[in-house]
Every structure is written in C-alpha cells, then in structure tokens.
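Note that one protein chain is taken out, while the other chains of the complex remain in position.
Chain IDs A, B and C follow the sequence of writing; residue 1 opens each chain.
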Amino acid sequence: MTKTRLEAFSDAVIAIAITIMVLELKVPHGVGWEALRPVLPAFLTYVLSFAFLGIYWNNHHHMLHAAERINGKILWANLHLLFWLSLFPFVTGWMGENRAPLPTAIYGVVMLLAAVAYTILQAAIIEHHGPKSKLAAAVGGGAKEKLSLASYVLAIPLAFVHPWLSIALYVFVALLWLVPDRRIESTLNP
Amino acid sequence: MTKTRLEAFSDAVIAIAITIMVLELKVPHGVGWEALRPVLPAFLTYVLSFAFLGIYWNNHHHMLHAAERINGKILWANLHLLFWLSLFPFVTGWMGENRAPLPTAIYGVVMLLAAVAYTILQAAIIEHHGPKSKLAAAVGGGAKEKLSLASYVLAIPLAFVHPWLSIALYVFVALLWLVPDRRIESTLNP
Amino acid sequence: MTKTRLEAFSDAVIAIAITIMVLELKVPHGVGWEALRPVLPAFLTYVLSFAFLGIYWNNHHHMLHAAERINGKILWANLHLLFWLSLFPFVTGWMGENRAPLPTAIYGVVMLLAAVAYTILQAAIIEHHGPKSKLAAAVGGGAKEKLSLASYVLAIPLAFVHPWLSIALYVFVALLWLVPDRRIESTLNP
Partner (left out) sequence: MTKTRLEAFSDAVIAIAITIMVLELKVPHGVGWEALRPVLPAFLTYVLSFAFLGIYWNNHHHMLHAAERINGKILWANLHLLFWLSLFPFVTGWMGENRAPLPTAIYGVVMLLAAVAYTILQAAIIEHHGPKSKLAAAVGGGAKEKLSLASYVLAIPLAFVHPWLSIALYVFVALLWLVPDRRIESTLNP
C-alpha cells in the first residue's frame, strides 16, 4: 500500500513537471518563420529536459520495483528528489530563453542536486533492504551514475567558459542513459 | 505492476496536457461580446485538440489493455509518444490565436509525429507479444491509421495554400475516430 | 481494469482543473489591503468553482462506484463531461475578474452544459446496466438534478438583468448539493 502510494505520488509529480514545462515554451506572437526562431532553442532545451525527466521516471520505476518495503527515511529522500525534479520547468525556461553562462550553470546545479538526491534515495532503499538485497546487486558499481555526476560537476564551471560546452555535457549524459549500448555498459560495468 | 505504472503515468501526462491547454485560452480583459470574438477560434481549436487527446487516451487505453507485458523498448516508445502529446498545448495555443499558415502547418507536424510515435509504440508492443498475439489481430490493416497519416502529410503543405484546408483535414481525422460508423469501418477494414 | 483507469483519468482531470484554477488567482503586485480588494471576488468565485468541482468529483465517484461495467459510449460520455469541467478555470477566471453580465452568463452556460453532460453520462451507464440495476434505483426521480438544471437555465438570461441574481442561483445550487438536509431531500425525493 505504502509503496503503491509513493509510486503514484512520484509519478504524478514527474508527470506534472514534464507536462507543465511546455508552459515555458511561450506561444509566439508573430506567425512567420522569424517568430519560430526564438522558440527553437527553447524547444531543444525542452527536449533535453523531457529526456532527463523520462530517464528519472524510468530509473525511479525500476528502483522502486526492486524495493520491497518503505520507511520514513525513504519517503523523505523521495520527496527530496521530487523537489529538485520540480525545479526542471524553471531552469528549462531560463536556459531555454537564452544560452547565457549563469542560466546554463544553474541548470547544471539543479541536475547535479537531482542526481545527488537520487543517489541518497538509492542509498536509503539499499540500507533498508540490506547489502545482500536484489537492489544492492542490481546497482553494481554505478559507473553511469559516477560519470553523470562528474559531467555535471565539470559542466557548471564550464558554463562560464562557454555555455555550449556545458550543454554538450548535458546532452552526453542524456545519451549515456538513453542509448542502451551494451558494449559501453559492459565496459563501464564489467 | 510495470504495466499499471506505465498506464498511470501515461494517464497523468495526457490528463495534464488535456487540462492545462485551457490555460492557453486567455481570459479576456473586456466584458462584452467583442471580447469573446478572439476567444471563439481559440475555443474551437481547444475543442479539436481535446478531441484528439481524448482519442489518444481512448486508443492508448485499449492498446495497453490488450498488452500483457512491457519491456524497456515499450517504455521508451511510450515516452516518445507522450513527448509529442505534451506539445499539444503549445500548438493549440499558437494555431488558436491566429489561423495563419505556419502555426497551422506546425500543428499538423506535431499531429503527424504523434501519430508516427503511436505507430512505433504499437509496433514495439506487437513485436514483444508476437505476430499471433491478440493485439496483432486487433490492429488489422490499420486503414484508419493510414488515412490519418496521409491526411496530416497532406495538411502540412496545404496550410500554406489556405489554413482552413488543413483545419478541415484535422477535423476530418478527428471525426474519423470519433464517429463509430460501422459502415465506414467495415469498408475500410473489411 | 477499464473502470479503474476511467476513474483514474477522471480523477486526474478533475484534480488538475480544481488545482490550476488557482493560477487564475493572480498574485497581486501591491502589498497593502487595497491590493487584496480585487482578489476577494476572484477568491469567492474560486471557492464556488472549487465547491462545484468537488461536488462533481464526489457524485462521479458514487456513480462510478455503482457501475459494474464500462463500454465505449460511457468512455466518450465521460470525456464529454471532462471537457466541460476542464473549462471551469477559464470561466472562473473571467467571472472572477469582473462580475459583468456576459462572463456571469457564460459561467452559467458552462455549468449547464457540464450538468447536461453528467446527465448523459448517467443515462449511458444506466442504459448499459439495465433499468433494474442498483444505479437506476439509486438515481430515483433526480429532483436535485432537475432543480439544478432549471436554476442554470434561469441564471443565464438573469445575468443580463443583474449578475448577482445569477451568482445567487449558482450559490443556491452549490448549497443544494453540499448541505445534506434530509428534510429538503425527502420533500424533493419523496
């Protein structure tokens, strides 16, 4: 029961965050091609954030599927993750409007803190189920997680060198999770 | 479990997209009949998009009902469909504000890509269940799907001839799915 | 399964409509009591619409609870009801901003059409379950429903005489459903 409701609440928050992001895609006032030009980068940022939230939903889904019981600590760790995910529409709107250094760095900060929150949630679930649980085995070395965290840490200062370097790193992380390349996976998680 | 959560997440995204579209229906500042005039076309566009999202929810519901198991590919194909559906509020807002060629064509592009995404999702589910599954039999020739796709492909360039031609095609597709005319169905899917 | 998903989708749409209405309650730019003055009527309209959506959710809940099976007609009748409910944020925002005749009348039109849609949905469910079903018996004479419909029909033209007459009728209908006065009920449904 508890787990079901935790999943339902998380699904709802992620579904809402993923959907209301579209409200940051301002309907242009003009009707020509030039009216679409400012929409394009905002749209691409939207695609990126949609991919990230989709990845989070997918991973959250698998992690909770492996979990058998929930305690208070897990509930709060989950809310903490949802907090950072709920900020996606804000940072997507800001970075989408202009690929300036600060908004691009802040996007990375929210990404990083969401990833940290996910790691905390995972640790809380593993702690509750024991180191020999199915979930602990499934997580393994967590090379993808570490590479993602490192990319965010790198992307934040790089935004002040050139925003596109950071954006390239964000796209890299998204592809890392989206592309199910078994070779890469087996190299990273041997 | 997995299927239930996939359905719940999809329901949530479609429900949110269908409901926040109303936020693109700007509350008029005036209070007379003339204040309602710009609202009317926006409202009719809203009706059209509501019908489309309702049709998608309905069809998605039946397709998932026939599905028995879910894999990673289906999860991602489903997210891909939800991505295009999540753009409905944006294109509804833009086309609703002015029936100009470009917004009308873009509306058709999103419609087309949503329909393509639905076809991909269907193919992924059939592939996972095998060509002799209940679902593969239920889909049949897919005449309605093909007619819809053709209508969108036609409507996109036609928007630059005259937007109302495209809008007429969109309304035609919506009616095709809404009206349960058994004669048409049996002619199309003999 | 089908019924569960229909309920879940309806719950989601009603929950979203009831919650995003608050976005029409514009955050005042000032910080003094005079900044609150225009918020007050908008807030009272919000209370009224919240009560109506709550009543719809409650009644929808009881009606679906009594239903045992769902067919395509019920699915579409339900979507039709959700369509009118999804317009509540729009009409609430417009009437809330100014109690002028036209917005007040339009509010009544949406109320009326939502009530008609509810009646159609109820008829579709009863038709599917047969005149001797539990639901058909529970509905009874439907005096409250008739009184509500009559009030809306009366309120729409009255808005052009004086908006407050219509608003008084809307409040009357809301109280009719909220107050569980057994005496009135037994008089109306003897």
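By definition in this document, a residue touches a chain if its C-beta (ideal position, glycine included) is under 8 Å from a C-beta of that chain, and two chains touch if they have at least 3 such contacts.
Keep in mind the model is a prediction, meaning the values are calculated, not measured.
One chain is not depicted; across the entire complex it touches A, C. Looking at C:I18, C:A117, C:L149 or C:V173, the residue that reaches the missing chain in the full complex is C:I18. In the full complex, chain C touches the omitted chain through residues 7-8, 11-12, 14-16, 18-23, 25, 27-29, 31-33, 35-36, 47, 50, 54, 57-58, 61, 65, 178, 180. One chain of the complex is left out; on chain A, the residues touching it are 1-2, 5, 8-9, 12-13, 16-17, 20, 23-24, 72, 75-76, 79, 82-83, 86-87, 89-90, 93-94, 97-98, 100-103, 106.
Convention: only the chains that are shown with their structure count from here on.
Taken over every residue number at the interface, the positions common to chain A and chain B amount to under half, indicating a different-residue contact. Averaging Cα atoms per chain gives one point for each, and the point farthest from that of chain C is the centre of A. The angle needed to superpose chain B on chain C by their Cα atoms is 90 degrees, rounded to the nearest 5.
Chain centres here are Cα averages; for chain A and chain C they lie 38 Å apart. Shared contact sites, meaning residues of chain C that touch two or more other chains, fall at 12.
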